[in-house]
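Missing here: one protein chain of the complex. Every other protein chain is in place.
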Amino acid sequence: MMTPVQQVVMAIIQITVLVSIILLIVPLMTFAERKVIGYIQVRLGATRQAGGIRGFAAGINKLSWAMGRIPILSFFRGLPVFAADGLKLLLKEDIVPDRADRFVFVIAPVICMIPAFATFAVICFYPGTLFTFPTTFPIIGGLPFTGFLTDINVGLLYIMAVGSIGVYGIVLGGWASNSKYPLLGGLRSAAQIISYEIPLSLSLLVAVVLSGTLNFRELSLYLAGVPMVTAAGEIVQMPLIAAIPLFFGFFFYITCGFAETNRVPFDLAEAETELVSGFHTEYSGMKFAWFMLAEYANMMAVSAIAAGFFLGGHYLLPFGLQRFVPDSIPFLAQPSLLFFFGKVFFLLFTFLWVRATLPRYRYDQLMSVGWKWLIPVTLVNLVIAATIRLIF
Amino acid sequence: MFKNEELEINLGPQHPSTHGVLRVKLRLDGETIVKCTPIVGYLHRGVEKICENKTFFQGQVWTDRMDYVAAVSNNLGWAESVEKLFGIHVPRRAHYVRTMMTELNRISSHLLWLGTHALDIGAMTVFLYAFREREQILDCFESFCGARLTTTAFRIGGLREDIPPGFIKQVQAFQDRFLDCIDEYETLLTENRIWKRRTIGIAPINADECIAFGVTGPVLRAAGVKYDVRKAFPYAAYAEMNFEIPTRTEADTYARYLVRLEEFRQSHHIIQQCIDGLPEGNVMAKIPKVLKSEVNEIYHPIEAPKGELGYYLVGEKGGQNPYRFHVRGPSFVNLQALPQMTEGRLLADVIAAIGTLDVVLGEVDR
Amino acid sequence: MSILKKLLPLDIASGMKLTGKYFGRNFLQANRSKKHIHITVEYPETPISIAPRFRGRLQMLRDEQGEIKCVCCLACEKICPTQVITISKGKKEGRKTPFPTRYDFEMERCIFCEFCVESCGFDSIILNHQFELAAYNREDFSIGMEGQFQDMFRVSPVGQHSISSTKNPDSPDYT
Partner (left out) sequence: MPITKVWIEEGCIVCNACEAECPDVFHVTADSCHIKADARIDGQEDENRSSKSVLQNGLQSSLETSIIAAAVACPVNVIQYEQIISQIPIEPPKIEVEVAIEVITSVVPMVAETEPALAKVQSVISETITSAPKPRITEVWIDEGCIVCNACEAECPEVFHVTADSCHIKADVRLDGKENENRFEKSKIKQVLGESLVEKIISAAAGCPVDVIKYGVFGDVPKIEKKLDAVHDHSPDAVRSFVWDIAAAPNRVVVMPKTIPLPSLRTFLAEQEAQKIADEAKWQKQLADYEINKTKALGENKEPPKAPVRPAPKKDDNDMIAPVPASADAPELLYLREKLGASVQEIFQQSGELVCQVAPEAILEALVLCKDDPALKFEMLVDETATHYPVADEFKFSIVYHLTSLSRQRRLRLRILIPENYDVESAVSVYPGANWLEREVFDMFGIRFKNHPDLRRILCPDDWEGYPLRKEYPTLGLGQREIDFREDRSGVLMRLSLEKAGNLNINLKKPEAN
């Protein structure tokens, strides 16, 4: 067992690693958004830095121009843009509107961002030890570095509880701007989150009902089809037929996830062409960047949950199909960080892909889709899952 | 028990989806529109007054700048109305080339409409796909007359020069791939459930209201009225062309979308006929270097991409410039119907309605 | 059937397929391969094609002897819809026809309609292929016969990329 000091140090190290990964992936996502949507729209996206004809920027530009000759690698031209983007947002003038509610205006992006980051506390990236610190390390020498921060047994509850706080940031930001378009955007967002919280929870309940646990790590392992030992000592394995509600549940969850993260086709809160930019019309500089961070971190969280619950988590095949991969195959049969992140990145790509393809729902249509369509369907799915659980 | 308060909100003049500097004053009850008042004039440059002080030759460059996405159509209207005022007989080859260019321009204008309309409703990618084809058309314009947007394409009495070598090949290359491109747009939009929900039944205006408000063009045709100036009062070489007037009866945004898509195909068909049947001969009528008009007044409408574009010209005896010049811009007249289409509906529908009316503020304000 | 159609998002799937196809094609192909999938051009590095009739900036021409061809008939000044051309007539030793002592072209108002070139009976002006017409001062837009940068006979140093490289604009036979 670890001493309290060791626990604290370990937690700090893990949090630092996690937050840096998020903070790295989020700007990379903004870069990927440009490039993916650019490629889809038969153009190139970002390819270069601004800069003089001499010096560092020019060197990078030259390098990326050479990179352009190589397929696939040419996708990563203009990669330094993400750093420039962040720098720009940091250095930009921070404007607070004259009649805005100053305190709320400043606090709103923080409210938006903190829950988005807090969600990652219970997400399990790897169900076990990634590596062990060498014994030469002070304090933490010889301790394992696990693929998850905490392993609490109400992980899902925590996710749903924390995740629903983020909308307050949007509502308050829209309200505090003291401007009409942000107000409309904030109100839309409030209504939207309330409507979609229910089908989101219902679709996640499928996983809970099937596995019987709220622990993220156990959930993901069980739903991947791995035989598990219960507290009573029985060996349980997910029946194959449970893949059916899981499969549909995945789509429902992803749909609700789009709505929760305010992405197209449900980006009504910041509808570019209707409400100019919705709730963050009046925001600029770092405060705007926090909203962005929150949005992309939310996307990552949704992707990670979807990957962990529905897409087989750390194993290769989703929906419990992993059992057909014989254990004798060395790499593919084992859980891996690579599989998990591969699925997360694919889902993140899907966010961008959908954004480039679909139009936007109207406000009332979004509501009707949520209430009249998604809630009944997820309920039916839940009943099916419960039936399967009961019978098998 | 509850206090109802209406919110007044200005959509524009700076707004991403008002397509220029249109300002719409909206009174909202929640997100429902109680009153909608379009306010125009932010781009008023006095084109009519300017043209009254320019010669008939010079006037053409101002028509480029009214409906700048359909400059060739405007040029055609100007050239034809001056020719009508003077009674100039234009060679047949010039008519064919004019028809071809105008139809290309109709496609390019509709492409811009399609792209921006889809973008307003949230579909980003159609915009770029539409601009890909539009770019090819603009390349054709560039090789024909040297400019891409403000074309000043035609001259009074015909064309400045004959078509350049290789031009037909260039247009044919566009023709060959354009039908596939229409299918791409349709894949992204026509059957898409979100697109259908956003457009079906939105911003309706029936045939009687259209006629009452003087609304013309695809909006009128989507209401089931088979009226097209190209058929009703043929000009240029349209009398010799074989094409259909696409109509729908639903009179909503989706119907207008389908009508315009069908117009793509009809324009494609007309261009093909122009290429195949392009007659030989000179392209410029013999006209004096100084045009001095007789006392006459004419109103010459053409079917611009947005609807009936009419030029009203009054000629003075011996005058080198028009005594009076008036433009009946289709966008200007069509925009009148906006309150009719949006009142009692939702805020997002205003965006769809402005998009589906296809207004260009350069023409509204002139 | 219709319920099934409503349940299964095939319409969305076909749209995703199309956009996915374009992404895949662009992703797998080098940006600068022979066949471009993308329509954008990396402009300063990649040369772009200009149609022969392109209407760029006004430029005066010289004849074989290096003489200015313009004879000050004022046809261009008269026809210009925006009055950007100002000409002063003058005489020059050993030349029969009048000689422009001043030929001003105010590019900021020019609308590139090519009426001036059309009206010129002596082929003494053209609109060249220059499209990079930016400048740092308003005064730099008024182009005359003299001046370091605003010479009517030369292209501006800003527009190095926009002249097709095959033709030398300084040569007298440039058309």
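The letters A, B and C name the chains in turn, as written, and every chain counts its residues from 1.
Definition applied: contacts are C-beta pairs under 8 Å (C-beta built on N, C-alpha and C of every residue); 3 or more make two chains touch, one makes a residue touch a chain.
Since the model is a prediction, treat every value here as computed from it, not as a measurement.
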### Query
Can you list the shown chains that the hidden chain touches?
B, C
### Summary
Of B:Lys25, B:Arg265 or B:His326, the residue that touches the missing chain is B:His326
### Task
Out of B:Leu7, B:Ile200 or B:Val314, point to the residue that touches the absent chain in the complete complex.
B:Val314
### Message
List every residue of chain B that touches the chain not included in the displayed model.
### Response
40-41, 44, 46, 48-50, 52-53, 84-90, 157, 211-216, 225, 227, 232-233, 285-290, 294-299, 301, 308, 310, 312, 314-317, 319, 323-324, 326, 328, 332-333, 335-336, 365-366
### Task
Kindly note down the residues of chain C that lie in touch with the hidden chain.
71-75, 78, 83, 86, 88, 90-91, 97-98, 101-102, 104, 106, 109, 121-122, 139, 141-148, 150
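In this text, only the chains that are shown with their structure count from here on.
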#### Entry: Central chain (distance from its CA mean to the mean of all protein CA atoms)
B
### Message
Nearest whole angstrom, what separates the Cα centre of chain A from the Cα centre of chain C?
### Response
49
### Query
Which integer distance in Å separates the CA centroid of chain A from that of chain B?
45
### Query
Which parts of chain C, given as residue numbers and ranges, touch two or more other chains?
12, 15, 18-19, 39
## Note on the structure
Residue numbers in chain B touching two or more further chains are 125, 128, 132, 188, 192, 194
### Summary
Listed in rising order, the residues of chain B that touch chain A in the complex are 7, 9, 15-17, 31, 118-125, 127-129, 132, 188-189, 192, 194-195, 197-198, 346-349, 351
## Note on the structure
Listed in rising order, chain A residues that touch chain B in their complex are 37, 40-43, 180-181, 184, 264-265, 267, 271-274, 276, 355-365
### Message
Looking at the complex, which residues from chain C come into contact with chain A?
### Response
12, 15-16, 18-20, 22-23, 26-33, 37-40, 42, 45
